[in-house]
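The structure follows.
The other protein chains are all here in position, but one chain of the complex has been omitted.
Letters A, B and C mark the chains as written, and numbering starts fresh at 1 in each.
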Amino acid sequence: MAKSKFEYVRDFEADDTCLPNCWIVVRLDGRNFHRFAEQHEFKKPNDDRALHLMTRCAQTVMQELEDIAIAYGQSDEYSFVFKRKSKWFKRRASKFMTHVVSQFASSYVFYWKDYFKDQQLLYPPGFDGRIVLYPSTQNLKDYLSWRQADCHINNLYNTVFWMLVQRSGLTPVQAQDRLQGTLAGDKNEILFSEFNINYNNEPLMYRKGTVLIWQKVNEVTTKKIKLPKETEEQEIEVTRTRTKVVPLHCDIIGDQFWEEYPEILAEDS
Amino acid sequence: MAKSKFEYVRDFEADDTCLPNCWIVVRLDGRNFHRFAEQHEFKKPNDDRALHLMTRCAQTVMQELEDIAIAYGQSDEYSFVFKRKSKWFKRRASKFMTHVVSQFASSYVFYWKDYFKDQQLLYPPGFDGRIVLYPSTQNLKDYLSWRQADCHINNLYNTVFWMLVQRSGLTPVQAQDRLQGTLAGDKNEILFSEFNINYNNEPLMYRKGTVLIWQKVNEVTTKKIKLPKETEEQEIEVTRTRTKVVPLHCDIIGDQFWEEYPEILAEDS
Amino acid sequence: MAKSKFEYVRDFEADDTCLPNCWIVVRLDGRNFHRFAEQHEFKKPNDDRALHLMTRCAQTVMQELEDIAIAYGQSDEYSFVFKRKSKWFKRRASKFMTHVVSQFASSYVFYWKDYFKDQQLLYPPGFDGRIVLYPSTQNLKDYLSWRQADCHINNLYNTVFWMLVQRSGLTPVQAQDRLQGTLAGDKNEILFSEFNINYNNEPLMYRKGTVLIWQKVNEVTTKKIKLPKETEEQEIEVTRTRTKVVPLHCDIIGDQFWEEYPEILAEDS
Partner (left out) sequence: MAKSKFEYVRDFEADDTCLPNCWIVVRLDGRNFHRFAEQHEFKKPNDDRALHLMTRCAQTVMQELEDIAIAYGQSDEYSFVFKRKSKWFKRRASKFMTHVVSQFASSYVFYWKDYFKDQQLLYPPGFDGRIVLYPSTQNLKDYLSWRQADCHINNLYNTVFWMLVQRSGLTPVQAQDRLQGTLAGDKNEILFSEFNINYNNEPLMYRKGTVLIWQKVNEVTTKKIKLPKETEEQEIEVTRTRTKVVPLHCDIIGDQFWEEYPEILAEDS
């Protein structure tokens, strides 16, 4: 049972180091989440419980793994951006991908009950992941813009589609036919004229998705301390600065977001 | 918000198609499972609950994903072998890796309570995965032999180590020193002379790990059927042939296993 | 001018090791050889000088580089097969590709005048190369069969095409139209009925291309030696066994060739 006789098989492992000085993006998607959403009775077009659970899992990924600068999520997908100078696991692509999706997947089951109180999880879901490198910061911003534009387009469509189905009683096929070939303006008009909905008043989380960034927050806690020369314990407020993962629902396509948070993509990050 | 303006970022995705006609192995390992085992009070050197849970997850992976011919697990790792002719997801490496680890990770949390009845899961665990290609069937067998030889070496060491600690009261450092430089024969001798343990009588699951293969099984169920010309329903036994994932704890280094199950690595599989 | 300050740029070199235990094929093609052939007045459809020069270059590649088991050439392309166990340059793909094409290209100019006596080389030609891995010997044989079948198809077409142009006075466009949609049998029939040519009697080099293999040959040389007890030098024939690269023009699609030369693709080669 000499192990050494077989050890040559290790030489078949290929090197998958990511090119240095590139932003590394890992994006994951729920596997067969159309079916999963139906079986777990997700509310259409958006289920707050599902969206918040996704974000909870993404926060866990950012906290447990290293060097994630920002994350962006919508629907059943989340993208994680690793710092361009990251040397985590020697930048091996397989490490980045598998750590992200496995941590996300286990968290999804672990935190399920915190969000779906009355809905039992019927089976363990799968996620699919991929890795992409972006050489310039502009490329990376364009990637994030692509995902947010995708969120907007899908959400506008889904909002009208489900109104037509849920309120006007159209069948899914009828609703699809009705929307065939319509532009954004047409869809906004249908929402407004038929359902009295101003799309711009829909929740930001639905329209913009969720951005996760690191922020310093002051945590104020109360401690009981016995000061010298005092006989009684006293309650004292203690302020501690911690770095937390904070969700935002804002536009990241324009320049304003990046001007407000220049440290996220700072060259030396 | 024209999505098309940003779509160029898709061109940065690299092709990661696996070379055709090679066996594809995905191996996963628990992340920081040393700490995880301590915090969840795993029994040393082997915790049956943990080993059975690992196997339950691996079975789920084999059933949910496609084209897995065989799997082998020991300790906190599992290897999955995809058929050399598999065209699942166009043989994209990232798909194989992320589907395996995410399905495994979500299953780990999902099935936890079935195995750890009195031990609550404290946090969602992570797993790390890699992919390796083997051009010949001999290479693949040698890979599996390598993992099983590794199981043997580690388990023999751990069995003696924990005997020295648990029964003889040595500290971990003392036990380590005692075993420094010993050969397999020496360890067997310590087990036998000091603890009256014949290593070969230790459970096969500990010494050989777990092999998962597909097997046809006959399932007999009882159905109530009303036959024509009869007035009453009758109970009838119905035999159905199903393909199930079956765990074995046997040697896969020698030829016997492969001669017994030639279909597993059949050329046209 | 500290070199060390810049040395970090070496980390950007990606590993391109070829998977072990695979046959490594490097195929090269002449760059813009249609134009090159016209400008150097290659005879159509086959120019013996050009074909022999290609083979001379390929022989040089096999002799100068290591671990090439067999080569196959036709028209302006040549394929080189490296042994599956080769460890030359640690199996780095870039090394295999660039050594092959650069040695071939420099040889092409170097040996030009030996084949094109009356035709001066007008400019230095370029070659394009690629590398492909084949996990099984059957895959490799199929690769070589693919190239030889390609040779047959192209040569049959070109033979008829140029007969129609050179003997029947058709324009290239007319000849192309005439051959549009014809099968192999049709082309054979045109050659036979219109030009009294039996395609099977055409030179093997044109129909089969060129296979280069290593062969032991006995070289007989004459040496002048003064034997003991003799006063005069005597001429003596000395036979030396050498390994040479030998060109063949035979079928490599059927089994016969591989049965005759089993050592070429022997498992331990």
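Operating definition for what follows: a residue touches a chain if its C-beta (ideal position, glycine included) is under 8 Å from a C-beta of that chain, and two chains touch if they have at least 3 such contacts.
Not measured: the values here are computed from a predicted model.
K.L.:
Out of A:19, A:170, A:250 or A:264, point to the residue that touches the absent chain in the complete complex.
P.N.:
Spelled out, the listed residue whose C-beta touches the missing chain is A:19.
K.L.:
Just to verify: which one of B:14, B:122 or B:246 makes contact with the chain not shown?
P.N.:
In the complete complex, the chain left out is touched by residue B:14.
K.L.:
Sort through C:31, C:85 or C:178 and give me the one touching the missing partner chain.
P.N.:
C:31
K.L.:
If the hidden chain were put back, which of C:39, C:94 or C:198 would touch it?
P.N.:
In the full complex, the listed residue that touches the missing chain is C:94.
K.L.:
In the full complex, which bits of chain C touch the chain not displayed? Write them out.
P.N.:
Residues 1-3, 5-10, 12-14, 28, 31, 60, 64, 93-95, 97-99, 101-111, 121, 123-134, 139, 142-143, 145-146, 149-150, 152-153, 184, 253 of chain C touch the chain that is not shown.
K.L.:
What does the interface between chain A and the hidden chain look like in terms of residue numbers?
P.N.:
That gives, for chain A, the contact residues 19-22, 133-136, 139.
K.L.:
On chain B, where is the contact patch with the chain that was removed from view?
P.N.:
Interface with the chain not displayed, on the chain B side: 11-12, 14-15, 17, 19-21.
To be clear about the criterion, only the chains that are shown with their structure count from here on.
K.L.:
Average the CA atoms of each chain to get its centre, and name the chain whose centre is farthest from that of chain B.
P.N.:
C
K.L.:
Mind having a look at which chain is the central one, using mean CA positions?
P.N.:
B
K.L.:
As a test of whether you follow the contact definition, which chain pair has the most C-beta contact pairs?
P.N.:
A-B
K.L.:
Between chain A and chain B, what's the gap in Å when you average each chain's C-alpha atoms?
P.N.:
Once rounded, the distance between the two centres reads 30 Å.
K.L.:
Rounded to a whole Å, what is the gap between the Cα centroids of chain B and chain C?
P.N.:
Between these chains, centre-to-centre, one finds 48 Å.
K.L.:
Taking each chain's centre as its mean C-alpha position, how far apart are chain A and chain C in Å?
P.N.:
55
K.L.:
Where in chain C do residues touch two or more other chains at once?
P.N.:
Counting only residues that touch two or more other chains, chain C contributes 19-21.
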